[in-house]
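All protein chains but one are shown in place.
Let's turn to chain A:
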Amino acid sequence: MHTVPSICAYCGVGCGVGLRVEGGRVIGVEPQAGHPVSQGQLCAKGWSNAYAVDPVGRITTPLVREHGELRPAGWDEALTRVAEALRTSLETYGPLGVGVISCARASNEDNYAAQKFARAVLGTHNIDHCARICHSPSVAGLSRTLGSGAMTNSIADLDEAELILVIGADVTENHAMIGARMLRAQARGARLVVIDPRKTRLARLADMHLQLRLGSNIALLNGLVQIILDNGWENRAFLAKRCEDIEPLSRHLAGITPEQTSRETGVPVEQLIKLARLYSQSKAAFIAYGMGITQFQSGTNNVIAVSNLALVCGQVGRPGTGINPLRGQNNVQGACDMGCLPDVFPGYQKVADASVRAKFADAWGCAMPETPGMTSLGMTKAAAAGQFGCLMILGEDPVQTDPDRNQVAHALAQLDCLVVIEMHLTETAKLADVILPAASFAEKDGTFSNCERRVQRIRRALPPPGQARCDWQILGELARRLGHTGFEWQSAEAVFDEMASLSPIFSAMSYAALDTHHGLQWPCDAEHPQGSPILHQHSFPLGRARLLPVSCVAPAECPDADYPFWFTTHRLHFHYGCGSMTRKSPLLERETPAGLLFIHPADAVRLGLAQHQRVRVSSRRGELITRLELSDDLAPGTLAMPYHFREAPCNLLTNDAQDPITRMPELKACAVALEAVDEQAKEEGAHARRP
């Protein structure tokens, strides 16, 4: 047995793991002692990494569809087919009719290769990934207010915070090692305040819990800022020195009373005033937020409202402070950093900037398209409209994880060719025309970037099973078949070095430097060779930060007579994403029935429903059958479902109303109806309203 140091492949915290390898298999995992992020601990998912990469059940050979069925094929046949499909689609639809959805779970090297493939080989900026449905509003919102969309501070700043304010994030379940660090901070004397419509574990352990009404984030945050301004608790020195004029914001908020905020949010006035005082008067206050801010049609404005609160109090740019979005996937930060977004090249260099396009055209030896690219939902909509020929999806499962799954599956079916690079036969992969087998994180070298912008090394612990390969190798081979050079990397390190040479924020990074420092946080350049644990200490990328007035918008769909319940989605500690990795652990799989609907006991009593009763949940978009789990985590009138289970896919119900700025769908709020069903009713009760 030997132990290979690597990084956990689950959430965006980026914990250090040791992969215990024996007999050509990862048989176990242990925490990396002394790791700066995880400090020698792991969550349930972390401890179960070994099952996720088990060769049993993996796709180990290319598969191609023939007469409606997938059959094994050689690499040569499969890649030839993909190359032909891409060529045909480019001829038929032009470069806007092809695209790549990259993967927030793959390495930076894979993601760099994916966007280079889209831009240099396909000649399109149609490149996106699932950040669209987690933190695209963070990127958009914080870019507008500060000029940079990542966590402003580091996880270690929790150790220096006097107040920790968690908004819309179930941290002990989804970012458990950050949650654990928050609890340790509380034990040493920091105050912990949670704003969440659900009474989460952390809310129960916090010093104060503001249980706001679903979708009233902006009303609450605006109300807090107004209380602060009314009492003169704002940080005037910071506002004068670091921010643009506050006048438009204070005019916008003038006249809002705590009573009005309380009515709109359901939070008692005394809690509002207490939090406003605590947050504004703390020496160092750390804000962490999650999907409870971003997954709304007002997602970007929600982020702006968070930013306003922090800026008004000057809680940015110092140790223990900051505006800190907690990112969902192990490398969603990296997929953004690598430019797997339609509007930016690696290192957030803008596609709209002609000099940037010229720089990449020069480096990659081909012209860069000027036409803006489409987001992933844009690409699926174009597919549904019959305007898209070939889509390549790397390691994502939009059929299960995107809103309104019937629409997504329908759209993918309209493609001339769907290519999926995957480890497992996911719901999306089942629809593919060609499936290419991917190596897991344990089978490749590379880097992941965690939510605090720390780029960390993963290391190959064993060879990939069967014929599986790294995504960057697959894309390189495909590029060669399409007549392009510039993809002949011999190692992951070579890919990384090319990326760093073209991206100023990574310019001082190398594998050797990452090894020495337990990872480095960008920007890491000649000026910051040790990386940047804290951003915006002296100035913002925009120069002065902006305080933008925003107003509360109700969710696009609210309960009514037909659909009387609020419906929200969340995650469970034991599962991750579509469950394709966590559900391979017999222990995690045993923890939760496949599909659950959380309901307040008072609602259950009112409707005469019992624990584990079978029920039908329906929305305007679809319906499904699942079982009830009574829990006072929720306020009465609100139902919640985790999205990990293909047996009860809650995204049949969710609304795809979108944030107008980022196209983030409103996954956190819609309206549903509930009824008991016969125990004998067929289990496969899930279906859509529309064909």
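Here, contacts are C-beta pairs under 8 Å (C-beta built on N, C-alpha and C of every residue); 3 or more make two chains touch, one makes a residue touch a chain; residues count from 1.
One rule holds in what follows: contacts and distances are computed from a predicted model.
When the unshown chain is looked up in UniProt, the name that turns up among "ABC transporter ATP-binding protein", "Ferredoxin", "Cytochrome c domain-containing protein" or "RNA polymerase sigma-70 factor, ECF subfamily" is "Ferredoxin".
Within the complete assembly, A:Gly179 is the residue of A:Pro95, A:Gly123, A:Pro137 or A:Gly179 that touches the hidden chain. Seen from chain A, the chain kept out of the figure touches residues 1-3, 5, 16, 18, 20, 27-28, 30-35, 40-44, 46-48, 50, 56-57, 172-173, 176-177, 179-180, 183-184, 187, 201, 204-205, 518, 573-574, 586-587, 590-591, 612.
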